[in-house]
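Note that one protein chain of the assembly has been removed; the remaining protein chains are unaltered in position.
== chain A ==
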C-alpha cells in the first residue's frame, strides 16, 4: 500500500460514490444542481431517467471527487436503487420539510440502506426546502406537530409564510438515533448545500478511501490501486486481434 504524503504529490484524491435517495419532488436533483453548478431552477420538471454527475470537494488534507448517482424519476419502481447503492460509500437521503410523508419515506430508505448497502456507508439525512419555512419555525415543534397538514401538498397557500411540517427536532432526534449526518438545506438559496457534501466527505473513513479492503470502499477511480489492473495503461496498443474462439 502506497503511503500518501511520502512524495511531493499534491493532495491525495479519491472518488466517493454517492447515491441520492428520497421521495419524488423533494428536490434531490435540485440539491445536486446547486452543489455541482451552483444553479437552481424554480419549477424544474421531474427528472426523467437517472443522472450521473461528478463534483470535487476540497478538504484541507485531501480532495474528494463525488460521483453522484441520482435515481431521479425511477423511485416509483424501486428497482434502480439497489443497483445504485451497491458499493456506494455515501448516501444522501432527502425529504421535504413541508411534507411529513416524505420523512417517512426517507426513513424507509435509511432502513433499507442499513440492511442492504455496504456496511460502512455514510448516510446523511437532509431536510430540503428550508426556504419555505419561517425563520424560527424549526424550534417550535408544537405548532408543526399540532397542525398536521391535511395533505401537505400546497401548504404555503393556506398557512402563509411558514409551510414547515416537519420540526427540526423530530428529524434531528431520528438522525441521532440512527447515527446519520443531519442537515436542513435549501437548494433554492443554497443554504447548507455545500456543507452537506463537506460533512459527508469528512465522515468517509480514511480506511475506506485507502485501499480496496476498506469497509465498503470501492471504485477509488482517481487513484491507481496497487492491485488493480489498469486497462488503459501503456500497453494497450491493441487487444485488437483478440482470438475469439
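Keep in mind that, in the parts below, contacts are C-beta pairs under 8 Å (C-beta built on N, C-alpha and C of every residue); 3 or more make two chains touch, one makes a residue touch a chain; residues count from 1.
Criterion: contacts and distances are computed from a predicted model.
Between the names "26S proteasome regulatory subunit N12", "Actin-related protein 2/3 complex subunit", "DNA polymerase delta small subunit" or "Rab geranylgeranyl transferase escort protein-like protein", the one given in UniProt for the chain missing from this structure view is "Rab geranylgeranyl transferase escort protein-like protein". Residue A:69 is the one among A:35, A:69 or A:130 that touches the chain missing from this view.
For the chain missing from the display, the contacting residue among A:41, A:61 or A:79 is A:79, taking the whole complex into account.
Hidden from this view is one chain, which touches chain A at 13, 48-54, 56, 69, 71, 74, 76-77, 79-80, 82-84, 86-87, 116, 118-119, 212-213, 218-219, 221-233, 235-236, 239-245.
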